[in-house]
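Let me begin by presenting the structure, written as structure tokens, before commenting on it.
Of the protein chains in this complex, all but one are displayed in their positions.
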Amino acid sequence: MPVIESNELTKTYGRLPAINNLSFNIKENKITGLIGRNGAGKTTLLKTIAGFLKPTSGKIKVFSENPFNSLKVSANLIFIDDNMNLALPSLLRLVDILESAGRFYPNWDRELATRLFDYFDFDPRQRHRSLSKGMRSTFNMIIGLSARCALTILDEPTTGMDAAVRKDFYKALLKDYIAYPRTIIVSSHLLSEIEDVLEDILLLKDGEKCVHLPVSELKELAVGLRGRVNIINELARGRQVYYSETFGKDSIYIVVKNEFTEAALQSARLAGVEITPVAVDDLSVYLTARSKGGIDNVFKRN
Amino acid sequence: MNTVLFPGLLIVLVLLLLAALGSLTLKRGGFPATNFLTLKNLRWVFAVYTIVLLLSMAVLYNLPQVGFSGSTRFPVASVDLFGAARTGKLEQTPGVFAKGKWSFDYGAGQLEIAREPEIMIWAQRKDTEDGKLEVGFYLAKTSLEGVDYTDKIESPSVELSGSRLTVKNASHYQIKLAKFTPDFTVSQFSGGASEQIVGSSSLPGVLFLRFPKNVNIDNRQSGILFVSQ
Partner (left out) sequence: MSLSETSLFQVAKRQYLYKFKACSPLLFALAVVQVLTILTAQGGTSSASTGGSGITVSVYSYSSNLVIANTILWAFFAGFICTTQTTKSIDFAYVSNRLSSNISSIGFLLTAGIAGGVLATLSGTLIRVMVFFKLGSKNIAPENFFVPPQDLLLGCLAAILYITLSSSIGYFVGTLIQVSKAFIVLLPLFLVLAMRLSLGTLIDAVTKENSLLLFAIKVLAISVLLVWSSALLSNRLEVRR
């Protein structure tokens, strides 16, 4: 039984749908990355999964139940985003917040929370409100991990964190996930950093599902070809081109769906075509792009 | 005016305070005082407040039950001060209190009376020539808003110097009285027996002078009422 089942899920705000006809399943005990541009509908989707929002149409099921108003879902779910300062009492000290959280979740690991708390040098008497953005995210992460909920949702958990802290975060996430497997969904902009931690990626474009694949498959999905225009165009005929960029008078670089045989690639190499793999974060940018060319087109005056 | 304005202002003050505290709960926004607002301090605040209230309950019910201001719950029949003065029965009339008594030796002759305004003087010629001026300050039970303050009124000072009798008000003083009304939560259900507010008596007291037959007082002076027998 998948943990999350979404069936033609649509959520509209006013006229515009934030999520549109979204269907997917997420299986148990996987780390899924929810990737997409700003406004692609990631937060809306996560909040609908968490039961905060109600779908306009379509169905969503979490643990085989409707998450809206479900105690069962709420008891096994924790939702951490960068707006936690509004969801945590402004006058409680950090230590009190951890203690209160612990009372709600039977799997709460007090020792882990305390250790992480000390590791990141928090002052127990501080208020959540007075933390810097990065420290806030770090603290929220401590709550998210220590709760050990069957479904852990992290919406932009690294907002404001510096690179060193982010590295620690990915390590902590991975370690705890391996020790205590659960279903985790992380949304992030920094795909290149986080892809090593992820198993699957759900890519959203304008509220619709673009791609839902394991990271390993995504890495092989497309290939980058660079060479002379006529040769490249020949290779690209009839294939799905995700991105193209011209250099100088005769050079072009394209990203195309990799349906080539090994032999075809070999002959292309001999013809002078440079063949490169496409990084997952680049690919996700191309897949969710509005136009085929990049921003360079804005600056081309021809 | 005070009774309406004061509670009104207070309620506005409370609202402002609540709004300020409300903005604390709702959004960020630093408030230096918030360091005081910890859970531990909250418990202390309520503990201290409750203990103070319990203590004051203990103190209240152990206070002596005597020594309070006079009660006006049972209104005394109004006193005819003038009639009592005329018939010389001021001392004997119940509800009349003597506040000061003076007796001066004075032979025959003119007596000048200097009085401060507002002091009411009644003068009565005696039948005898006993050479004594008898002055007394009398008042009926006086109260305001149901609180009796008769015993707090000070009598004027009376001095004789040569042929002049000087009557002066006691130096300006204040009387502050307190009364407690039942809370609306109680009065709504306890039959609503409202108090009888006995109005204040109109006379704040009168100086009664009895002079010998052979003494003359100018009877055209204002403020002096001659009482015949």
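Residue numbering begins at 1 within each chain, and the chains themselves are lettered A and B in the order written.
Following the convention adopted for this analysis, a contact is a pair of C-beta atoms (placed from the backbone, for glycine too) under 8 Å apart; a residue touches a chain by one contact, two chains touch by 3 or more.
This one's a predicted model, so the numbers in the text were calculated from it and none came from an experiment.
Engineer: Out of B:89, B:164, B:179 or B:213, point to the residue that touches the absent chain in the complete complex.
Structural biologist: Residue touching the absent chain, from the options given: B:179.
Engineer: Taking the entire complex into account, which one of A:10, A:23 or A:83 touches the absent chain?
Structural biologist: Touches the omitted chain: A:83.
Engineer: Which residue, A:4, A:92 or A:223, contacts the hidden chain when the whole complex is considered?
Structural biologist: A:92
Engineer: Which chain A residues would touch the chain omitted from the figure, given the whole complex?
Structural biologist: On the chain A side, contact with the omitted chain comes from 28-29, 47, 51-54, 63, 69-72, 74-76, 78-79, 81, 83-84, 86-92, 96, 100-101, 103-107, 150, 180-182.
Engineer: In the whole complex, what residues of chain B lie against the chain that is missing from view?
Structural biologist: Chain B touches the chain not shown through residues 2-3, 6-7, 10-11, 13-15, 17-18, 21-22, 24-26, 37, 39, 42, 45-46, 49-50, 52-54, 56-57, 59-61, 63-65, 67-69, 71-73, 116, 118-119, 144-149, 151-154, 169-186, 188-192, 195, 200, 204-205.
Everything that follows uses one rule, which is that only the chains that are shown with their structure count from here on.
Engineer: Approximately how many whole Å separate the CA-defined centres of chain A and chain B?
Structural biologist: 81
Engineer: For a test of understanding, state which residues of chain B touch chain A in their complex under the given definition.
Structural biologist: Against chain A, the touching part of chain B is residues 24-25, 28, 30, 34, 37-39.
Engineer: Quick check on the complex: what are the chain A residues that touch chain B?
Structural biologist: 85, 90-93, 96, 127, 129-130
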